[in-house]
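Only one protein chain is missing from this complex, and each of the others stays in its spot.
This part shows chain A:
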Amino acid sequence: MGNHDGQPPARLSRRTFVGYVVGGAGVAVAADLTLGAAPASALPIPSLPQVAELYDLNDFLTHCALPTSNLIGIRIDDQGDAHFALPRMEVGQGITTAVAMLIADELDLPIERVHVTLAPARPELLFNQLTGGSNTIISMYTPVRVAAAVARKALLEAAAIQLGAIVSSLVAKAGVIQAPGGESLTYGEAAASAVIPETKQVRVRLKDDASLALVGKGHRRIDAVDAVTGRKEFAMDLDVPHALPTMVCRAPDLNGTARSVRNQGDVEEMPGVTHVAIIPTGVAVRARTFGQCIDAVRALDVEWNPGTVPGKDAADVLTELRRAQLPLAVPKLGAASVEGEFVFHFRSGSALEPNCAVADVRDGSATIWGGLKSPIDAQSKVAKALGLSQAKVTVNVVQGGGSFGRKLFSDAAIEAAHASKAFGAPVKLMWHRADEPRQGRVHPMAVSRIRATVLAGSVLTFEQRHTSVPVDWRHGLGERLTAEVAALPTGLGNLGFSETVFLLTQELPYNFGVITQLLNEPQPAPTRFNTGSVRNIYSPDVATANELMVDRLAARLGKDPVAFRRSHLKSKVVRRVLDRVAELGEWGRAMPAGTAQGIAIHKEYKGATAVLVEIDCRPETVNRKVRDAVTGPRVTRATVVVDAGLVINPDGVKAQMMGGFADGLAQALTYSNHLVDGHFLEASWDNSAYTRQWNTPLDFRCEVLDSDSTEPGGVGEAGVAASMAAVACAWARATGRMPTEFPINFHDPLHFEPKSFVPPVPPSPTDGLSYTF
């Protein structure tokens, strides 16, 4: 892998902000979480240029925080260590590391002494506790720095009294404050001596970039040692007293429900089993070990109600979507029209850590522990499920084993609450892997139709009609008010969310004359399929459709794909990433027959991404054998160049690009859910065929450009769309065929024997010792 670091320096403007020192003993400070949000611009929404150019989803999420005007705080303990409870969730995207870097720099404290934990649900934050849209660093960047600067100032003031010096003569370094005479005080000593008579407002000036030691340079994740030693704790690793393993026996149909259990007594007698009860999503079983839960789930004899799409196949859904396509405005003009239609199948949004949560419901109150990206929404939904007031529900946020949008939903927390209430005992509820693709959240199936008009060497129009199974937005913006709007019975509230997000995220950054991109979600109530804004929402599909068409337009006009994109791109930022990726990835180098390069760009998250891949579609590669593996075409080389705006941790950005690539690669070639007869066939990682080592490019490199932007961009999702599109474009060029359904292997003969639906989970194997190595 290349290491073309070119570390972008952090360009910070010298700006003065107001923060608060909290009255009392010791040093606790606060800053307004809405600091640094730029004033809303360009509203009402103009028709040209496209909305996302002026006001994107991140502006929207950032501005949602404005009315909250609430506080985040940093506390300095008696050892001089800083503590910050981040009102966001770490799921692997590196935000705890980036935030610790910001605090360490502003506070002049070694990063090892900055402790970032995850805040429990804080309903008073209203809109401001949602982890999504790659928005964390964009929205937290200034408030966190201001809080750290206020803490530093408070420590210096306390030290000045102790040392008998004036504040401006003191120097703070690595957690120690030195006076001109050589006497010194640690932060711990200063904090212990501080007595603040009452909460007061203070003005601070943030450091300039020259004095930042960490920000802008690569930094290892702060939880790296815990991760490699097994000490990092996830929800199922917590030791909550008497919370025993619990699993749910689910219906054979998607979203089927349990009517009755025919053998409850027998199952209750099974080894280790303590409780069995019907809950809204199936039959919950509690036992001493999860293995015994699995055995009990398999033994249950349940009468099931039908699901929400009984008898339906993927082809039925496609027919529904095609029928609901919005009309194209420009008529078909013979040879001048270039048309394409692209189908994107369902794929699971699961993380490796399954849905899970711990719940202890008793005496009219509930406590939840879980990896939750919308904890306020979880709190409200758990309260509703239990018939409690929201104040009686405590929601503790635990680091998650991946999310990819999945943990915006609190499904497992709500199930755990139901189960704990039914059993009258604490539970540690976890989904079986088979439940995840079959009953879990999926990226919605969609069809994207495009018509462009080319006349006299120019592209005159480019129209896209994206028709999708509805994306479920019922988590709203993480709190009750907007969640309720999204959940309005007709589904029109949810459609409003979808349309808004589509409008705010989708932008075709080319000069193609008249551009229209419209979304339609027929049957808008998001209740038939369990969808969600799986990583990057609409963008991977929309970008893949667009970029394939851009290659076709280039071919129609006899232009090289890179030269054609260059000459039509509206944005300098995108042109820079395109130029650089073409150079680094050696665009245009000679490739053997059956192999090809493919290139794609994407503009979103206040930045731009370009990806260049080389794919090998020769039979000897496509048919290579790895045991029980979906091999197929191999991407041998991938180059990603990103302008992510102001970068806190370039290593973190590169990690997100690598991960986004793995995601895009899978979605282009192998990763899907087959809907057959009202349920999804896939029930394991091998079935779903997510990217594995045998699919991974042998040569992967990523370069983070030194951005002209002074604002941080979002990186958690920015790598997916251009990666998926570049792989699709490369496949088209290598095979000479335009791919029209994704993943490309969707209609290949099924590579697995579907596991049973009754029982809904496979047996635990017993032959593990014959596979040791």
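Definition applied: a residue touches a chain if its C-beta (ideal position, glycine included) is under 8 Å from a C-beta of that chain, and two chains touch if they have at least 3 such contacts; residues count from 1.
Operating definition for what follows: contacts and distances are computed from a predicted model.
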Among "Cbb3-type cytochrome c oxidase subunit III", "(2Fe-2S)-binding protein", "Tetratricopeptide repeat protein" or "Sporulation protein YqfD", the UniProt name of the subunit that does not appear here: "(2Fe-2S)-binding protein"
Candidates A:249, A:658 or A:715 - the one touching the absent chain: A:658
Residue among A:72, A:294, A:397 or A:744 touching the omitted chain: A:294
Candidate in contact with the missing chain, chosen from A:618, A:692 or A:751: A:692
Contacting the left-out chain in the complete assembly, out of A:26, A:80, A:94 or A:282: A:94
Of A:26, A:80 or A:354, the one touching the omitted chain in the full complex: A:354
Residues in chain A touching the chain absent from view: 1, 91-94, 220-221, 223-234, 236-237, 239, 245, 271-272, 288-292, 294, 350-354, 399-404, 430, 432-433, 626-627, 651, 655, 658-663, 684-686, 690-694, 696-698, 700, 761-762, 764-769, 771-773
